[in-house]
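For this depiction, one protein chain was excluded, whereas all remaining protein chains were kept in their positions.
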Amino acid sequence: MSLEIEDVEKLYKIVSTDTVIHALNGIDISLPAGKTLGIVGESGCGKSTLARLVTGLEAPNQGSITWKGLPIHDVNKGSFSTKKSVVQLVFQDPYSSLNPRQRIGDAISEIITVHNLVEKNMVETRVSELLSLVGLADDLKNRYPHQLSGGQRQRVSIARALAAEPSLLVLDEPVSALDVSVRAEVMNLLLDLRAKLGLTYIFISHDLAMIRYISDLVAVMYLGKIVEFGSWEQVINDPQHPYTQALIQAMPDHTVIGNPESLAKTLEGEVPDPVNLPTGCAFHLRCVKATPACAVEPQSLREISSNHLVACMEA
Amino acid sequence: MKNKEIKTKGALHYYLQSTSGIVGAVLVLIMVIVAICSIFGITPYDPVEQHIDNILQGPSAHFWFGTDDFGRDVFSRTLEGMRRSLTVSITAVSLATILGVTFGILAGYVGKWFDQLVTRVSDVFFAFPAILLALAIVASLGNAWYDTALAIGVVYTPIFIRVARGPVLTVKEMDYIKISRVLGFSSFRILRKHIFPNVFAPIVVQIALSLSWAILTESGLSFLGLGTQPPTPSLGLMVSDAQPLAAFAWWTLVFPSLFITIVVVGLNLVGDGLRDALDPARRSS
Amino acid sequence: MTQPLLLSVKDLGISTVQDPRTLVNQVSFDIGLGEAVGVVGESGSGKTLSALSILGLLPRGVEVVSGSVTFKDKNLLTLNNEELRKIRGNEIAMIYQDPMTALNPVMKLGKQLLEVIASHGGINESSQNQVRALLSEVGIPDVNRAMESYPHEFSGGMRQRIMIAMALLLSPQLLIADEPTTALDVTIQQQILALVSEARKKRNMSMLWITHDLGVVANLVDRLNVMYAGRIVESGTVEEIFRKPKHPYTAGLLSSLPTSTGTNRERLTSISGVPEKPWLVGNSCGFAARCSRAQARCHSEVPPTVITDNSSVACFFPLGGN
Partner (left out) sequence: MKIPGLSRTLSVLATLFGISIFVFLVLRVIPGDSITGAFGIETGALTPGQIAELRVYYGIDQSLLLQYISWIHSFLTGKLGFAYSTGVSVATLTKSSLPVTIELAIIGTVLGVVLGIAIGMFSAKKPGSTRDFAGQLFGLLALAIPGFVLSTGIVTVMANKFHYFPNGYEYMTPWENPWMNFQQMMFPGLVLGIAVAAPVMRTTRSALLETVDKDFVRTAHGKGVPNNKVQYRHVLRNSLIPIVTMTGIQFGYLLGGAVIVEKIFALPGMGRQILDAIMKREYATVQSSIMVFAIMFVLINVATDVIYRKIDPRIKK
């Protein structure tokens, strides 16, 4: 009863320049049902690609993804009749994730009626139930998305995903576009829903503060690979990979104040072009601990303590 | 049902706020009424009736727009001509809209080889000056009104393919379409409920503009003698016939020209008004 | 405030031109010589508009309706275009939020940089070197190649460095930064923050830093203004604001941030509701509807700004008493 991602690779061919982007290079993850996996990394690390693969929007070039023993690609095709094993998705941008010409109520009821998830005469009740579940007033049903605030829209997106009665929810940067004061509320909502409905989450973010707050397991990604994997305490309180360490240092921290020295740069350079991946360890060009060997030998995850995996020879 | 009501009401509300939109709508409406009058024969005279005693009379109470060199009533002929222009244009644009939008949306949504094929073929069409292509088609088809309509319709289809395909490509990448796929909706449902309503606006605008171009093309063809044949009146033909007369009978040239210009101006203003009214970005401000 | 004043904004009011809607209301703050001041607020709080109005760069349809902006004994709001132009990019420079769109896509970078010098006194033989020196100061690797390149050939982080070089070219006395790191990755953000901090120290430059992220300014600025619904609700030193916030909004904002130690899976303290639109506030405290301390008068009166020493707060019932 878990999500199994095995040796997944994803390539994108760019026709106009005749090049290939290596978006994901051999991802292995095992996530027990009911747990939350946090995936953190900077833009271009492949975290959103992974979200698309896990929800079956795209197929991997290699490897397999299964949820509760079923290949993910079949999960969403035939599963609505059996009402189980459904994977759903919530995106970052609350503005583009709702059809601007569809009322909120219709957006939610559409899933229920198309897949006959409840009796016909119960649809309205179910929509109200879902709205109250995400903390929205019932009269929002008749509004259009542009009449809602960003936080409200994100709640609607969550309600819509829940309408499909999923057991696995992929959250791709769900609070990044929201105002600070609204963010906390949505995060609290996600915590409550997980407890109430027994959901499994994949929570994708560039913000380690949010990741550490909600995750049981954390995967750190860099250029299409997982460079560190473990429980949240292991990864965030005891990071072993130099990249994870740099990410944590770079986190804006409001508890440390008036200390300009804390701004001293920790990581040189920028993420290399995924079209021409560096040889050896992809991170060696920016790594403070890099040795000549790092430029030659590719690194793969190895267990440095119980269930704490790091892809670095120096760790 | 309720859904639709609110939407049209909203768009109409915004449309009525634009001066040019209102002016355009009034102009077009006048021309449409004029055309309808002609359909029911509510013209002062029979458009082809020759008043031998009244050749080349200036505008008067009897002949509002004067008479031509056969003594035919220019006003009645102009109304009849406007009706022909509108009939041909509306038929042509309907044909182009149905064909173009269907292929455009499918090409954009299905993508891959189908998109390649459709864009290639419409590129080929695009490589022709519209009137030239229509000319060639009319030359080989014949010059009944439906031949002209067919020719113009074929020529304008690629425009609608482009207008529909572009927004589909944009909308297709929106998160709510991806979510619809994850939610297990059928392609047909996604196209009908989520893509079509969001590419509707540019198509409506294009219909107004294409109608105006179609009227210009139709009158251009009949001016060249390749559309409506005499003695049946058409606006282009009337201008053509007026060439040798215009120097001493200005009314034979001015009135049909004025009608073409008014309806084309009107349709363009309607197009501008619709563009503003249907653009959610301009509304929210 | 120990430093002499460089910029003083008094009672600034900004509103839309058509069916006037108040966007910024009675905003006042000072920036001392060499001082770094932060403005924190959520979207729609008016922080960016306040900053843009200083140099007269407000977007179409929005205008200043009241107040003054005094920069070294000149009121910038009353200067004519030419007088203001001479100050822009020269004495006061600005960097923007989105580095991907802030540079002209069809103009070589060298030319865009030299344009600053050309607009203020003209180019001579040393201008090229001046540009090269700044590009290498902000960490652009191959300076000569960069001068001949177009913006699209660079990443977001690199473009923001180039924007910073452009801003620093004529050693301005004041740098206005409008969320320049929001669009960047955290490790790149860190690099940019370090770079600006370093450059500022070197030049003893004053700075106005706009942000929605309290974490970013905690170690960057000396003083902080907190904006809410078009007004400054609290201002003070970074130390005061972070340790002893007086306004309930500031306090709520701080406690809603997840901390870097301790909790996981615990509920965050949150502020319920959504920010009020500045033009709908009327005669009330804009935060009243979301405030747990609000009483009747908060809904019917605008709380005056109470100034004590170095700090101010606009609240009838501030935390820690008056």
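The first chain written gets the first letter, and so on, giving A, B and C; residue counts start at 1 in each chain.
Everything below uses one rule, namely that contacts are C-beta pairs under 8 Å (C-beta built on N, C-alpha and C of every residue); 3 or more make two chains touch, one makes a residue touch a chain.
Worth saying up front: this structure is predicted, and the values here are computed from it rather than measured.
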Residue in contact with the excluded chain [from C:Ile31, C:Val131, C:Met166 or C:Leu254]:
C:Met166
Touching the hidden chain, out of C:Val27, C:Val40, C:Val116 or C:Val186, is C:Val116
Applying the definition given at the start, please give the residues of chain B touching the unseen chain.
120-121, 123-132, 135-137, 139-142, 212, 216, 219-220, 223-224, 226, 236, 239-240, 242-243, 246-247, 253, 257, 260-261, 264-265, 268-269
Suppose we count only contacts with the excluded chain; which residues of chain C make the list?
55, 57, 59-60, 81, 85-90, 93-94, 96, 98, 101-107, 115-116, 119-120, 150, 152, 163, 166
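Criterion: only the chains that are shown with their structure count from here on.
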Find the chain most remote from chain C, comparing centres computed as mean CA coordinates.
B
Of all chain pairs, which one counts the most C-beta contacts?
A-C
With chain centres taken as the means of their Cα atoms, state the distance from chain A to chain B in Å.
50
Centre-of-Cα separation between chain C and chain A, whole angstrom:
31
Using mean CA coordinates as chain centres, what's the gap between chain B and chain C in Å?
52
Expected list for chain C, residues touching two or more other chains, is none
Please list all residues of chain A that touch 2 or more other chains.
none
So in the complex, the part of chain B that touches chain A is made up of which residues?
3, 7, 174-176, 178-179, 181-185, 189, 193-194, 197-198, 280, 284
Chain A contacts chain B in the complex at 52, 55-57, 76-77, 79-80, 87-89, 91, 93, 96-103, 106, 110-111, 114-115, 146, 157, 160-161, 164
So in the complex, the part of chain C that touches chain A is made up of which residues?
42-43, 155, 157-158, 185-191, 193-195, 197, 201, 212-216, 218-220, 238-239, 242-243, 252-254, 256-261, 263-265, 267-272, 274-275
